[in-house]
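With one protein chain held back, the other chains of the complex are shown just where they sit.
Moving on, here comes subunit A:
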Amino acid sequence: MDQNNSLPPYAQGLASPQGAMTPGIPIFSPMMPYGTGLTPQPIQNTNSLSILEEQQRQQQQQQQQQQQQQQQQQQQQQQQQAVATAAVQQSTSQQTTQGTSGQAPQLFHSQTLTTAPLPGTTPLYPSPMTPMTPITPATPASESSGIVPQLQNIVSTVNLGCKLDLKTIALRARNAEYNPKRFAAVIMRIREPRTTALIFSSGKMVCTGAKSEEQSRLAARKYARVVQKLGFPAKFLDFKIQNMVGSCDVKFPIRLEGLVLTHQQFSSYEPELFPGLIYRMIKPRIVLLIFVSGKVVLTGAKVRAEIYEAFENIYPILKGFRKTT
């Protein structure tokens, strides 16, 4: 079958790569170059900097040590499934050392290891894990990025506490649209604060578009007042902020390929699908979209502090990729 003739541009490359029959990469070898004499630990990839991130948080609380142990278990499970990738990753990371080589010197500080030892190992050596185990880097407690993420969108929900007749609302309100064939809710908009609300017949309402928590609450109250004036016994129950989105700019370019190599467990970078890197931070549970231009979008927060905390966590990691060309 002549594969290459009739396929669209992005479908090229179906012929076998040269020399692919014998890959030449030791896919299933354990790769313990330093040979500490201990049994190979589960984590045997170049994700040493992902462990770095976990250790940064260990400076703060004990509960984060427990979290790291949970993380190890997760990594163990992942390792069982993808043991081949470890060796493959090391070989590919050697090709793109630009991103990671700048990072290594920062790691070997003479600070005591603050990790709790993994169950079943005795910490005879200062680094019982991978050879490139990062010891907690010297980030001064007072150093902060000086950049504050701006909130761009708040999504909140409230229960109006009574059944609503959407047809009446759509008829008697100026700012409402209702197309039952497309969506089973009235879409209402107000000008100040500039927001949009989805009002359902059950009495539940979703309010989106506000730039701060207070504005979201005020907007939700205004929608409830409109519904009240239309003749329904609307109340204002269980107002809750469901999601907050923030964005900021670190003002320097970021090597996304390097970041995905060092923070594999958290990052997902598929340039064929999306130009940004999707970073899923564990604590706080925030998803960050990191772009090559240095712009960062943070989402998934329930409170403002989570966005600020997430940005303070990611900023030192991004700065680590700054000095590469």
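One rule holds in what follows: a contact is a pair of C-beta atoms (placed from the backbone, for glycine too) under 8 Å apart; a residue touches a chain by one contact, two chains touch by 3 or more; residues count from 1.
Following the convention adopted for this analysis, contacts and distances are computed from a predicted model.
Q: The chain that is not shown, which UniProt protein name from "Transcription factor IIIB 50 kDa subunit", "V-type proton ATPase subunit", "Exosome component 7" or "GOLD domain-containing protein" does it carry?
A: "Transcription factor IIIB 50 kDa subunit"
Q: Tell me which of A:I190, A:V206 or A:V297 is the one touching the absent chain.
A: Of all options in A:I190, A:V206 or A:V297, contact with the hidden chain holds for A:I190.
Q: Identify the residue among A:V155, A:A173 or A:V206 that touches the chain left out of the display.
A: Touching the chain that is not displayed is residue A:A173.
Q: For subunit A, which residues touch the unseen chain?
A: These residues touch the chain not displayed: 1, 4-5, 7-18, 20-21, 23, 25, 27, 45, 74, 77-78, 81-82, 84-86, 88-89, 91-92, 95, 98, 150, 171-175, 188, 190, 192-193, 211-218, 221-222, 225-226, 229-230, 251-253, 255-257, 260-261, 264-265, 268-276, 291-294, 322-325.
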